[in-house]
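The structure is given below, and queries will be raised subsequently.
Apart from one protein chain that is not included, each protein chain of the complex appears where it belongs.
Here is chain A:
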């Protein structure tokens, strides 16, 4: 940015590095810039749909002071300040793949507005750079031209402001960023790059400085400081909840008296905020400092009015100023700690509900357990009513005696009573547990290990490592299990063993498919594998032995596809290599091969119609990616303009809906008309393949191999491990859950906000439409766990002949597997709420867990729907 650099070097400007507090997402950052307060994490959720800002803020103050404000840019501002601007033009920020139009929308007004004289404040919010970061990363070739464009705009504004200035007061041009950009071009977390933003004040009112000291590192300030500084600079009252400090150098040109007055104003506002928030404010060191500074300020004024010697006065003034600054710093740091208030009562209620779910673990582990909510027994028990009464009493006492505001108390009474009833019903359902079997304890130990790891912030940051480690170990244990099943025959029956051995040898040499006939008499202990199918082909046996190794290799490949987490996120990975613009051909090839493989893996169990629909849909996916410029067709050599690919994407949506619809139709038919279980499993599989197609559309092209390997692993596990080894439903469920979790991270997700791929929410949409965008983004993010869960349903319902309660049992276990970590995590977070990383590590994880619980709930509903059909049919 040559012009800006020139301005910075030549003086008449002050530059700082403003530190933003996480979450580094647009809406909370705008709030911070304008109110000076620190918004909470819940604002990330509301980020998608921003309601009007009701707190005291700079814009409102300016409007009441009669300033005329014009705004162009991100429409988050328009939503936050709906009636504050005399003129505005909002641009939707959510169509992330658009780099130029968002900025042209802002710039096109610029010439006209700069000529006019009828405004006091002009706010421009440019989005292009953020979008480029989101889509192509910080090293993209698009960044350079964009920065140059921004520089030209700055030049234009600055020159026009200078030309206007002769007549009126000097103008101030503030250049700042709401948040930075991480290594991958995203934002939301708390890494260096995301938190540090530039802050540049340009005004002719500043005195020109020599070029030397500009070369030094700019000073660090807080982002919230901007609100106070601007308010003082504009002569407005500082907004009430601001925790910012005045950035002193900006008003450095004023006389000492004025400077002292400014810091006094700032300090007064901060100390009043402290008085409102803490009862024991008088003991706060910041407040004490402020009082001392105020006193010496009074002395200074006295001296000043007496007309004392200017030299002494100046020195004294400097001392007072220093006192004030110190007071300001302590005040705002103690305020920042204050701002996060915790609502213990609501936290406790949530914890109790989840803990009760957790306590039903032993019930789930008994073989007969099914997921059903027994409604009638608790309603008639005395215990239930007693519990309800007691909880209501507690609720009334807590809510009437609590001084601070409490979320749970502010809910309507009907909801509160509902929650009470839920708690007591769950309490009644809990019965003494049955005995645990050995293998259940073993799997639980793994789960508990993961849960305990949630207490450490670095294990949360690197949670993917935990899951990769567990599924690797799982594969090795499965391998050992397979070996035992395949070779144990030799142990039990030595003479038979030699027989089998010879068979193996001959097979190895001639690759014949001889059948090993195993007498049914000896199958009691050895090899469930052999008993399940009486004839196991030799080649199958070797493939089944190789399966865990193939899965391990797949997992290793996927692991190096996307590096996530924090510590090793910067390592080079295949994903970055593929998305860089030089490797477009490789990416296209990989995407095409992946789509082909997806077709082959999915089509086996589909009907003919859905096969054709699937093929067309996958073709559509490729042409969509080609249309938006991610991949190329072999016959096309550049030069094709990039569109949003709306037609192509909608073409695919039609097929997704079609396949899902056929599946649902089959399911309904199997339920209502005939008791045909094959129809049902085909229907389920079709629903599953529809979802796979949707995932293929939403995944970035370099992530398509994740989908392929997901299908491949599912197919191999089903055929060679789960079927022959006859695991029970709980074990299968837990394996599915573990793989689902691992695939969540294989997709490139992490426990930081920054990795959510927002662009998935805009596939095939013209503009931001809330409901579908949220749905699509959630689906794309949780595709791994979701697909595995649906596959679990497909598998369990195909096993119904073996174990009629499998689906219900699986569902119960799945719900539990989700609620155990969440329950413990909620307790941990409550305990760790004063932890240093509570906002940067624990809170985003909590958000992920929350959304995941919702998705699990949806999956469980689907499960129960399927299962009820089944039980209904059995009753007939």
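To be clear about the criterion, a contact is a pair of C-beta atoms (placed from the backbone, for glycine too) under 8 Å apart; a residue touches a chain by one contact, two chains touch by 3 or more; residues count from 1.
Assume contacts and distances are computed from a predicted model.
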item	value
Name per UniProt, for the chain absent here [options: "Checkpoint protein", "DNA replication complex GINS protein SLD5", "Phosphatidylinositol glycan anchor biosynthesis class F" or "Actin-related protein 6"]	"Phosphatidylinositol glycan anchor biosynthesis class F"
Residue among A:385, A:459 or A:839 touching the omitted chain	A:459
Candidates A:3, A:119, A:304 or A:487 - the one touching the absent chain	A:487
Sole contact to the chain not displayed, among A:559, A:644, A:723 or A:818	A:559
Option touching the unshown chain, where A:204, A:472 or A:580 are the choices	A:472
Those residues of chain A which, in the complete complex, touch the missing chain	456-459, 461-462, 465-466, 468-469, 472-473, 476, 483-484, 487-488, 490-491, 552-553, 555-556, 559-560, 565, 567
